[in-house]
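For this view, one protein chain was removed and the others were kept in their places.
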Amino acid sequence: MIDGGNNQEKTVGRRSLIVYACAAVLGLCGFMTAIAKQVLGFISGPNLTSAEKSHMVNQEMNLLEEQKQYDQMKLARMNTSKLPVAKVSDLDKNGGKIFTDYFLLPAVVFKNGENSCIARSAVCTHLGCTVQPELVDGKIYCACHMSYFDLQTGKPLAGPATIALPEEPIVIEDDIIYAVRPSGPIKIGPSQTPMNPV
Amino acid sequence: MRHKSPHLYSPNRIRRVVGGETPPLQFVISRIIIMCAIVTAVLCATPAWCFPPYAKWISKQSKMQVDCSYCHMNSQGPTGSGVGQLGSLSEEQKTKLDTADSPILNSFGQSIIKRLGYQAVVDNVADPAKLADALKSSDLDGDGIADGVEMEHGTLANDPESAPWDLVWKVRLQRNIGFVLAILVSGLLAFVGLIGLSKKLR
Partner (left out) sequence: MSVARRCSEFLVSRFPLEKLSYEHLANKTVPVHKASWIYLLGGLTGFAFLVQVVTGILLMLYYQPTVIGAYDSVRYIVQYVPGGSLIRNMHVWSSSAMVVFLFIHAITNAFARAYRKPRELTWVTGALSMFVVLGLAFSGYLLPWNNLAVYATKVGLQIAEMSTLFLPGPLGGIGGQMAALLTGPDGIGQETLNRFYTLHIWILPALLIALVSVHLLLVQIHGMSVPRFAETSHKQEKFFFNFALKDLSAWMIFLTLLVILAVVLPYDYLQPYTLLKRYSPLAAAPSGIKPEWYFYFLYYPLEVLPKVVVILGTMIFFAGVVAAPWLMEYVPRMWGKRGEESKFPIVATCVVALVIVALTLFGQNIVDVMRGTSAP
């Protein structure tokens, strides 16, 4: 009797083992098939309509055009001593203009008088975001962490920034504002960001 | 408006705020000033000609950041000489400015003009919710969320990769229900089988 009971137990145990093994194998196979189908589709790639293809080619050409403009900016900065960056008539009391300085970093120019302008680096000295091209209450404002800078001195007025925004050299000739090539070699890189107090 | 910046970070103030005592008048005032500054910043950052009331309304509704490129080509609005701004247009493009193919608008902006007309945009400036309501019957990007609803949530109506997450997951679940069910059933089956095996094996 006792032996028989043991045997029965063993058979039940073995049967449930087989059921679990089947469930595991079936589940794993199902899962792998579903995923493999996606992965194969991914590897073989999309079948695009010609409209989609031409849309993409167009987009690519626009991008190349943009890149070309950027490269021309680079060239201009290597080969000239001053660059037109904005028109005085385009600026108003609060609205300035972001331009790219000789370090290829963003800078911003504002009006600070009837016919005089002031340019400062637009790289926020807090954590390197680009400041807004509009004055807020006559102050330069960085939206990332709400730092305010004085327009005339560049000194931080409120917010987390502690270092002044450096001034950038400009000249104005007949309504046109030119960025002037800084003296010394032009080296572009993070050490040129105004983090290090000038 | 003047900021009382030196007080902004004074340790006393921080202790008071964190301690949860009644904030003194000075703190309330500085807080109001900062709020005003933020509002001014938002207003100033929104150039003319891109209907600031709409951008403002969308931002307020959704608490998401919104710029002119919600409807326009350029995120700085139509004034300027950049891509999709008035200064860069050819003579031929300028003739299309008032039509539904306007070169300064993105596909969502164009679809508004196409469906409701330019006048509806001007008329609803005071009550942007009405414009959103009128746009609730179409789904330009096919992400399953109506354009008007996307306006209320501050996500792009012409981009399927931008949609309010708390609504769009249901749509995506419905669209992929077969795959999700297959994964769920086979995953659970495999889990039950494996855990059962690990208990039964000696």
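In this document, chain identifiers A and B correspond to the written order of the chains, with residue numbering beginning at 1 in each.
Note that in this section a contact is a pair of C-beta atoms (placed from the backbone, for glycine too) under 8 Å apart; a residue touches a chain by one contact, two chains touch by 3 or more.
Note that the coordinates shown come from a computational prediction; the quantities given were computed from them, not determined experimentally.
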| item | value |
| --- | --- |
| Contact residue for the chain not shown (choose from A:Ala86, A:Cys142, A:Ala164 or A:Ile177) | A:Cys142 |
| Selected residue (touches chain absent from view) among A:Leu83, A:Val109 or A:Val131 | A:Val131 |
| Positions on chain A contacted by the hidden chain, ascending | 27-28, 31, 35, 38-39, 41-46, 48, 52, 56, 59-60, 63-64, 66-67, 70, 98, 100, 103-106, 122, 124, 127-133, 142-146, 160, 187-193, 195-196 |
| Chain B, residues in touch with the chain not shown (by the definition above) | 8, 13-14, 17-18, 27, 30-31, 34-35, 38, 41-42, 64-67, 69, 75-76, 154-156, 159-165, 168-169, 172-173, 176, 179-180, 183-184, 187-188, 190-191, 194-195, 197-199, 201 |
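What we mean here is this: only the chains that are shown with their structure count from here on.
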| item | value |
| --- | --- |
| Centre distance in Å when chain A and chain B are each reduced to the mean of their C-alpha atoms | 18 |
| For the chain A and chain B complex, residues of the former touching the latter | 13, 16-17, 19-31, 34-35, 38, 94-95, 132, 134-137, 141, 143, 146, 148, 157-158 |
| Chain B to chain A touching residues, read off their complex | 1-3, 5, 8, 37-38, 40-41, 44-45, 47, 179, 182-183, 185-194, 196-197, 200-201 |
